[in-house]
Every structure is written in C-alpha cells, then in structure tokens.
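All protein chains of the complex are present and in place, except for one that has been dropped.
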Amino acid sequence: MTAPATAQDSGYNFAYLDEQTKRMVRRAILKAVAIPGHQVPFGSREMPLPYGWGTGGIQVTASIIGLADVLKVIDQGADDTTNAVSIRRFFARTAGIATTEKTEDATVIQTRHRIPEMNLRDDQIIVYQVPIPEPLRWLEARETETRKMHGLADYGVMHVKLYEDIAKYGHIETSYDYPVLINGRYLMSPSPIPKFDNPKMHEMGALQLFGAGREKRIYAIPPYTRVESLDFEDHPFQVQTWGAVCAICGDGESFLDEVITDDQGGSMYICSDTDHCGRRVVAGHKGPGGPEEST
Amino acid sequence: MYVAVKGGEKAIDNAHALLAEERRGDTDVPELSLAQIKSQMGLAVDRVMGEGSLYDPDLGALAIKQAMGDLVEAVFLLRAYRTTLPRFAVSTPVDTAAMTIRRRISATFKDLPGGQVLGPTFDYTHRLLDFALAEDRTEGKESAQNTAEGDGAAMAGPMPRVTDLLGREGLVERETGSEAATATDTPAADLTREPLGFPAGRDLRLQNLARADEGFLLALGYSTQRGYGRTHPFAGEIRMGEVAVEIVPEELGFAIEIGDITVTECQMINQFAGSATEPPQFTRGYGLVFGRSERKSMSMALVDRSLRARELGEDIVAPAQDEEFVLYHSDNVEAQGFVQHLKLPHYVDFQSELVLVRALREEAEARRREAAE
Partner (left out) sequence: MTTMSAQEARDDGPLLTATGISHSYGDRIGCRDVTLDLWPGEVLGVVGESGSGKTTLLNCLSARFIPAAGALNYLLRTGETADVYAMGEAERRMLMRTDWGFVHQNPRDGLRMGVSAGANVGERLMAVGARHYGAIREQVTDWLGRVEMDLGRIDDLPTQFSGGMQQRVQIARNLVSGPRLVFMDEPTGGLDVSVQARLLDLLRGLTNDLGLSAVIVTHDLAVARLLSHRLMVMRRGEVVEQGLTDQVLDDPQHAYTQLLVSSVLQT
C-alpha cells in the first residue's frame, strides 16, 4: 500500500510551488499556529487544480512536505476516491515523495471531509481542505463584518442559530461543518467533516492545519489544544450513530457510508475510512457481507 | 483634426473588409474547416448551441468561425438565424432516464446502481500545460489507446436517476408540473414567443436559464455558495449523453423519433427545513443544457433552486433569489447589445449634459465667491 518515492518531474520545483511562495505560506502557518483558530490571510496562488478541489490543502502540504515525508491523501475518508487519487498523483509527480494508504505510516495526511478513525500521533500533521473557512458566513455574508465579530469575540449569533434548531426540531440540526471554539477564543469551521469527527479534534496529538485556497485563508490547531463543539448545557453536543454495522468489517463504531445497491430501495453500509476497514479485515473482523444479508 | 464619424457607407465597407482579412489571418496557415471546429473545439460549439438556443453543430461551428472565436458573438449569430426558422412541431419532453450515458457521477453516494461513470472530463487532470500538444502529430496515434479504457465507452440501458432513488423514500420533493404533465396539456411557457412576465413560472425560468450566459449563471451560482442566498446544495447527479427527441405529428397521432441530441443534466439536491404544508425534505434545483456543458448545467441548477425562494417561503435577500434581477440580465445577446450600444453616437444627449454641468459649476463658483466676501 505504500508507494516508494519516485522520480520527480523535472520541469517544476520540488512540490510544485517555488521556494518564495512556500516561505510565505509557512509564515502564514506559523502565525496560524500561534493564534489557534484564527484565520490568517495568505497570498494563495493559482494551482493546476480547480479552486474548491483542495487548492488550499495542496498549498499547505506543498509548503510543509519534505523528501523524507510519507503522504496519505483521503477524500470522504477513502484513499481511492477520484480527488484523493488525483492529489496523491500530483505530489508523487511534482515531489517524487513516498505515498501511502496506511494512516499509521503517514507523516502528512491531507484530507477532505474526514478525520481518520485511528488516533493521530504528535509526529503526524493533518492538512484539511477547506471550502468556506468562515463559520459565521451563513449568518453574515460580509467579510468586513465577520472579521469584526471575530475581533470582538461577538459570537452570540451562532448560538441563535443553534437555539433556532432546538426550538424547531428539538435538537441541533447541523450535521457537518459543525462550529467549534478553539482554546476558548476563536470560533472556527472544522471544514465540512461530519460532526462525528469533531471530538477527534479535541486534544489531538497531531498538528492540524487548514487551507482554504479560493478564500485565501490558513488556520491551525496546535497539538493538544482544547476544541469545543458549540452546544447548550441542557442540549449537549452529540455525534451521529447508525443502527448498522459495516458490511465488510462489521464495525459499528466508525463512520459509515450508505451505498445504494439497486433501484428497489436496497442499500448497505460500509466504513468511510477504507484504511480502517482494511486493517480490521486483516485483523480477522468480518461484516455481514453484501446487500442480500443486510436488507 | 477631428472628423465626425457620420455613417459613411465607405467607412463601413472598409471596416468589413478589414474584419474579413483579420478573420482569415495569416494566409500561409491553412484555413480552419467547420469539421475541424466541430470535432476539435466541440465544447465551444456546445456552448454556442446552448446559449444560441439552437441544436445544430454545423451552424454552431460556422458561427464560431465567422465570429473569430468570440463565443458571445457566435451565440448572437445563431440566435439571429434561429429567429428565421419556422416551427413545425413541439417535441415531447425528452426522457433523460433513458439517456445513452457517456458520463454519470453522483456526489451524494459513493456507489449506486449503474455506478459512477467518469467519462471524458477535465476534472482530475492537473492543469499543467501539455507542451506535447503544441507539436503537430501524426494522426490516429492517440485514439486507439483511449478507446481501450472501458470508462470511455457509452453505457446503454436505463440508469435510474439519484433523485428517483431518493424519491422512493419520499426524501426528496415530488417533481410537479412538467413531469406530471404530458406535452399536450398545459404547454410550457416560451419566452421566444411571449415576453417575460412576472411572477415567472418555473418552466419560464428554466427556459431563460438554459439560454442564459454561462458566466452570469456561474457567478450567481457561486454567490449562493458564499452566503448570498445559501441553498445547501449537493450535486445529486450529473449525467451527460444522448437522448432521443420525439414529436407527435398530428396526422400520425403517435410519437416518432426525429434524432438524437447530446445534453448535460444536473440535479442538485438541496436542504429544506419544511414549511407549514410540507415536511422537511430535500428539494431540487435543475439544470439541463445542450451539449457537454457541465459547468453551465450545474450553475443553472443552483440558480433554479435559488429562484424558488418565493415558492418555498424563503427570505429573498440575495441577487440570485431575485427573479427579476436574474431573468432580466441573464441573456448575453440582450446584455452585450445594450452594453455595446454605448459606442453609438450620443452627441445630442451629451451636449445637453455639458450645458447643464457648465451652468451648475458657474452657480457653485458664484456662491463660493459670495461666501468669501
């Protein structure tokens, strides 16, 4: 599963970006680490992949990665999704570094929409791709106003949204991109990961870096930092659960994807984290199998 | 010395001659054929057909050649031609479920009946200039290799639409109107025959959006993603391929197929909290355009959903939700004409303004002197 380092494409600098740009990005990252959860503007570059497809994450990864690193790229938890394959290939081609699908072997993990099920260590870095870095954007469209709200820690309106959810549905409705408060100060978007993954961010060993290319923002959570999901005392934050297990490895605790198996309403669930699922199968776990058994 | 530009048949003739010369360019380079444009610049042809509202790849190629690659000008040419055509029949609604699929993806399910079919797409290419393409190459070397990939081949047979799969559980709103109605009862609105009226029905809006400028829709769709009238979209399904066009000739009384067209369809699935009469469910935004115009069909679906704000009881606060704003400014033939009309002489109006501003300045100056004394 681990692909060794390959010859780097000679037409480009190591990891595509020129060294000046990498330094600029690193300065932004350092500032972001120093002010956990604060969005640091940076001179995001045009990349050879479209905006919204991970250009922020790619620039962050390109700026921190070195020859000795081993890169894992996931999208929706899986290494084999098209966008993950594409980004992994991009780095294999422009940096010639080793890549892996094994979470434990990776030194840098770039992700879109998930955090691996396995606990990350403090010698690892996880890089999130972020489409909309501003957690207040849905309540206030103007950047000038949201910057001010962050400056003044004026976050009451976020709770207004949660209040509305409870008044309307009896519980908080946000299921992904669930806002978090970092180290008791900055309200932050965790990127569109399911809220299932929010607790993993709290006191995580790995450095967490967030890159938003189109919106030109970088932010970070240093290792072992307090990350609280917003809630009310009498309506505490809760993660989603499934009344099902993975058809392949039988796990009932991991985040499950629904796969539609026919046009008669048949479906089954499988682990979204393909590496996690594979590891469990190797360890001898077995799920109920395909659609016939599960429906 | 300043020479007034007053018509001058000679000046116009000369301008046309210069244009023709520019169009041809360097005569040492072989002239482009329509077949080349049609087969190698197919996406440009598709865009021109879509916004030109006329499905004819040959004429699309001609328009592009004549317009020297200016696609908005080419759209204009095609529209002007379209006006002259008699209308023999109105087709029955095309059935995209029966599409011969060349590409079909869903962002909402990892796998689904029929599978994900990537097809020909720029999506996962790295945007690195391929200098190999700059060299003239011998024919046919590339093609054999490409068709070997199973993914490239068209998939036959029905492939259920994602929205139909969700519909089975009642999770997505039922499509009303066009789908329920057959072609013969309430005819769909047609803004090429009747001027826009407000409030506009969804059929009229969709027609407007299908003909709308891609750039305009793209920007509006994008603005909804950035908080200006958010709709919580998911790309439920995008499919591209060939569908049959059928008409029911009066003398026959049954449908006959008159040909195939390539279309791209996008079904966005959007969150909806529910209302007094409707339970919480997913709602739809719909995009359907001629040819392989994925970006346009997606933008169209986003804007279609935004424009349903009134119908769904949502606050109208953003430009993309404002029906009059969107529908009146989406047509690039109208827009480019009016913007560029500023090149026409406005001597008379301007002269009047000139006199007025001079007078106002004199008055202001007089007041200033008076105050100073």
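By letter and in written order, the chains are A and B; residue numbering begins at 1 in each of them.
By our rule, a contact is a pair of C-beta atoms (placed from the backbone, for glycine too) under 8 Å apart; a residue touches a chain by one contact, two chains touch by 3 or more.
If you're wondering where the values come from, they're calculated on a predicted model, not measured in any experiment.
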Fill in the blank from the handout: Touch assignment to the omitted chain, from A:R121, A:R142 or A:K168, lands on A:K168
Handout entry: Options A:R23, A:R121, A:H159 or A:K286, residue touching the unrepresented chain
Key = A:H159
Practice task
Write the list of chain A residues that the hidden chain touches.
Solution key: 148, 151-157, 159-161, 163-164, 166-168, 231-235
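Please note the rule applied: only the chains that are shown with their structure count from here on.
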Handout entry: Distance between the centres, which are taken as Cα means, of chain B and chain A, whole angstrom
Key = 34
Practice task
Would you pull the chain A residues touching chain B in the complex into a rising list?
Solution key: 47-50, 76, 78, 81-83, 85-86, 89-90, 93, 131-132, 137-138, 140-141, 168, 257-263, 265, 270
Problem - chain A contact footprint on chain B (complex, rising order) - result: 109-113, 118, 123-124, 126-128, 160, 164-165, 168-169, 225-228, 230, 273, 318
